[in-house]
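Every protein chain but one is kept in place in this view of the complex.
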Amino acid sequence: MSKIKLSADKLNTIKEICASFGNKSGEVINVLHQVQGKFGYLPAEVQEAVAHELQMPVAKVYGIVSFYSFFTMQPKGKHPISICLGTACYVRGAEKVLDEFKRQLNIPDGGVTPDGKFSIDTLRCVGACGLAPVAMIGDKVYGRLTPDKVKDVLAEYAE
Amino acid sequence: MTKVKSLAELKAMREKLQNSLDVREKSEHPESLVQVKVAMATCGIAAGAKQVMEHMMEKAEALKIPCVFTQTGCMGYCHAEPTIEVRVPGRDPLVFGHVDNNRADEILEKYVQNNELVEGIIPVNYEVIDK
Amino acid sequence: MVKLTIDNKPVEVAEGTTILKAARQAGINIPTLCYFELAGMKFENKPGGCRVCVVEVEGRRNLAPACATDVMEGMVVHTNSPRVINARRTVVELILSDHPNDCLQCEKSGDCELQALAVKLGIREIPFKGEQSTYKTDTTLSVYRDMNKCVMCRRCETMCNKIQSAGALSGVNRGFQAVVSPAFEQPLGESSCINCGQCVQVCPVGALTLVDNIGDVMKALADPKKTVVVQTAPAVRVALGEEFGMEPGTIVTGNMAAALRRMGFDYVFDTDWSADLTIMEEGTELLHRVGKVLNGEKAVLPQFTSCCPAWIAFAEKNFPDLLDNLSTAKSPQQMFGAACKNYFAQKIGVKREDMVVVSVMPCLAKKSEVARDEFKVNGDPDVNFSISTRELAHMIKQFNIDINDLPEENFDSPLGESTGAAVIFGATGGVMEAALRTAYEVQTKKTLPRIDFEEVRGLDGVKTATIDFEGLPVKVAVCYGLANARAMMEEVRGGNPRGFHFIEVMACPGGCIGGAGQPYHHGNSDIIRKRMEATYREDAGKPIRKSHENPDIIAIYKEYYGEPCSHLSHEQLHTTYFDRSKKIEAE
Partner (left out) sequence: MAKYKLHVLVCGGTGCKSSNSLQIIENFKSLIAKNNLQDDVQVIKTGCFGFCEQGPIVKIMPDNTFYTRVKPEDVERIVNEHLIKGRKVPDLLYTNPENKEHVSDSKHMDFYKKQIRIALRNCGFIDPENIDECISRGGYEALGKCLSEMTPEQVIAEMKASGLRGRGGAGFPTGLKWELCAKNKADQKYVICNADEGDPGAFMDRSILEGDPNSVIEAMAICGYAIGATKGLIYIRAEYPLAIDRLKIAIRQAREYGLLGEDILGSGFNFDIELRYGAGAFVCGEETALIHSMEGMRGEPTLKPPFPAVSGYMGKPSNVNNVETFANVPVIITKGAEWFNKIGTEKSKGTKVFALAGQINNVGLIEVPMGITLREIIYEIGGGIKGGRKFKAVQTGGPSGGCLTEKHLDTPIDYESLMAAGSMMGSGGMVVMDETSCMVAIAKFYLEFTCEESCGKCTPCRVGNKRMCEILDKITKGNGTMKDLEDLRNLAAVIKDTALCGLGQTSPNPVLSTMDNFMDEYIEHVQDKKCRAGVCKSLMSYVIDKEVCIGCGKCAKGCPADAITKTEYIAPGHKLPSMVINSEKCIKCGACISGCKFGAISVK
């Protein structure tokens, strides 16, 4: 018997979410959306628990998690930064903005700062092309960014 | 909310609701409607322009004249307030001065509906308002 | 019927036929890679992913995958136009551009479908240089994975999920990083893998191969202090010949025994002997359980067979609540090991630790079974090494032996004599039939009116029958493919509504003859069918066809074990099972 440990809280949350979808394996993507919404990410033991509740192979759950870019197994920073690299942003210099974020925070794309405050990701088009180039920090959208604005934007999150 | 049970009910509901969007619907194609611009600067309001505008809106509706009412700033005829500009499709715009409820009715019934002259026309000294 | 033209040949085929099959009927062999079918056995892998089988269809904008495109009336197909050949070559070049060029050392060399394609297309260089996958290799006791060789045909994934319902493998990641893997890309050994090895059997390349134990066996053979004993499983003898160019279904029992002797094994025994022993133990156990129920006592029914280690692992991982339904009888391989290292070692005066027992199996799961702690005494395993039919063939070739030239020889005594009942263990339904032959006669004390139980034979995935034991209707079921077994277990969990008494489960398609350690069948189910026919032919030719009539079996009970399910046999020939399921626990 191999045991997978999970906090009682988390396990209950997962059970509730799965149950709200009738524990149907066809609902796994909806379940994962909600579970990630609660925990911020989908570590292995959480996927194990989801697989167990929905009675499906955990390999299949992981197959799904690793397929869709929305799902992540890495916890993000407290203020997750997403830089849009959609075409509209790209041709208006989004790469330079991304580089500046990386330089300021000294982390790569996909990385988290050591203090867990920021993380950087790229995404494809948030649909705010009029404001290109665009970055999101948490739910807040920053438009018409230039590299020299990056420092000020980050300063908003100083504690 | 109560359920809509047939197409007829839906249409009736639309009739009822349409008023609320009237203003927007009409401004989509103002050139095909009678456009009434009411000068609503301080002097106009003081002279009762607001009340006249409301009266005129009701009257137009009663006469079933498709009108679009807009308010505008001072037209420069402070001596003749309240003043309104009326533009009927296919005719040159006219500006009327000293418009009260009676004259408003007259403008709609005589000038707009039957193209009869109405008193109070102020000679136009500009091309288009609000350019 | 649909009429079409393929490479200017008029062809007429049934509606719903694919271009690939239509072309085959016309004698045109369109190359494939990901496509895989075991005709008549409900296994088809048709993702249309590799794009090797593309053909030109007149009037169509792009090329069509022949494996998955149905024929249409009046279709004009070209399988060898310059456009098709260029596309096919480029696709193979692309696959090779992310594939290690280590054919010389690859276990699959000579049996590799990608290699064969490259040869056929005359690939001399790979124009595309670029990033190559760098996955860590990984191994269980049975299966070796080198995903750098994976071509994403998904056959293993289909096998693991659809046929075996083991759910160990899934396509993971996407794009260039897409690969088939266990969850979290963890080692296969930590997954729900049950080591059936069918992924290896269907892998077209060297991404999934067996764990090679030839070296261990060679070392034992070279050690003068060791007495090396070999046992060969029933299904090996009907398949080994294929590795030496013989027709599928050729029986090479005698040549094989001769080869093993030439290679230096001290005793050449037969797992068929212990298969007869298994029937005695397992059949007796069944009769005990049924007897108890008939007496109004409690007993767990139905009883499931326990010969197949992949099935046992599957039950332990997925149905911990139903482990009491499994027969406690060890598998024939392990019964042999126990009898050999206890009874036989004692008999010839060899110390247990100086004896090396090697098994030759059609199976890769057996490699994991020999390592189970229950099958060890003070750390010394009853069976030291298990090699597959393919490894045996490699060894024979290394020894420079051509089994075609060898005389037919007999197995050694006393663990070499067997009956027809043991021979048929190799085919799905065989264990059931063997058990019925004995159980009927033991229970009814009468001779069977007919010895062939046709109702449990054949390549259907699930077979059921009711056998009349002189007024006692015995309900049996036979299945292969663990997805079928899963359905059976769920039915039993739900109260066994059909009232089965005895259920045979084998993991591999067609039973052990389709085992993962057998020569690669490359999707040709006729090969499995021919092995099955050979199995029943061998049975029919045997002078004794019921396990309880095997004189050596009768002798060992008289001399050593006393009677079936005696105290000593329980100690040596029975085992216990463990809950190996995954549990999610709250902290």
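By letter and in written order, the chains are A, B and C; residue numbering begins at 1 in each of them.
Rule of thumb we're sticking to: contacts are C-beta pairs under 8 Å (C-beta built on N, C-alpha and C of every residue); 3 or more make two chains touch, one makes a residue touch a chain.
Please read these numbers as outputs of a predicted model, since none were measured by experiment.
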Could you tell me which of the visible chains the hidden chain touches?
-> A, B, C
Pick out which of C:Met75, C:Cys112 or C:Met152 touches the chain that's been left out of the picture.
-> C:Met152
Touching the absent chain when the full complex is considered, from A:Ile4, A:Val35, A:Ile81 or A:Ala132 = A:Ala132
Chain not shown: contacting residue from C:Val54, C:Ala168 or C:Ala534 = C:Val54
Hidden partner sits against chain B at residues 1-7, 9-11, 13-14, 17-21, 23-27, 30, 38-42, 53, 57, 68-73, 130-131
Determine and list the chain A residues touching the chain excluded from the picture.
-> 24-30, 32-33, 63-64, 67-71, 85-88, 90-92, 96, 99, 103, 123-132, 134, 140-143, 147-148
Please identify, in ascending order, the residues of chain C that touch the omitted chain?
-> 47-52, 54, 62-63, 65, 68-70, 83, 86-87, 90-91, 94-95, 97-98, 127-131, 151-152, 171, 173-178
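In the analysis below, only the chains that are shown with their structure count from here on.
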Once you've mapped the touching chain pairs, tell me: line, ring, star, complete or other?
-> other
Of all chain pairs, which one counts the most C-beta contacts?
-> A-C
Taking each chain's centre as the mean of its CA atoms, how far is chain A from chain B in angstrom?
-> 55
In whole angstrom, the CA-centroid distance of chain B from chain C equals 89
Touching two or more other chains in chain C are residues none
Please set out, as single numbers or ranges, the residues of chain A touching at least two other chains.
-> none
Residue ranges of chain A in contact with chain C within the complex = 1-8, 11-12, 44-45, 47-49, 51-52, 56-63, 66-67, 73
The chain C residues in contact with chain A across the complex are 161, 166-174, 181-184, 191-192, 320, 578-587
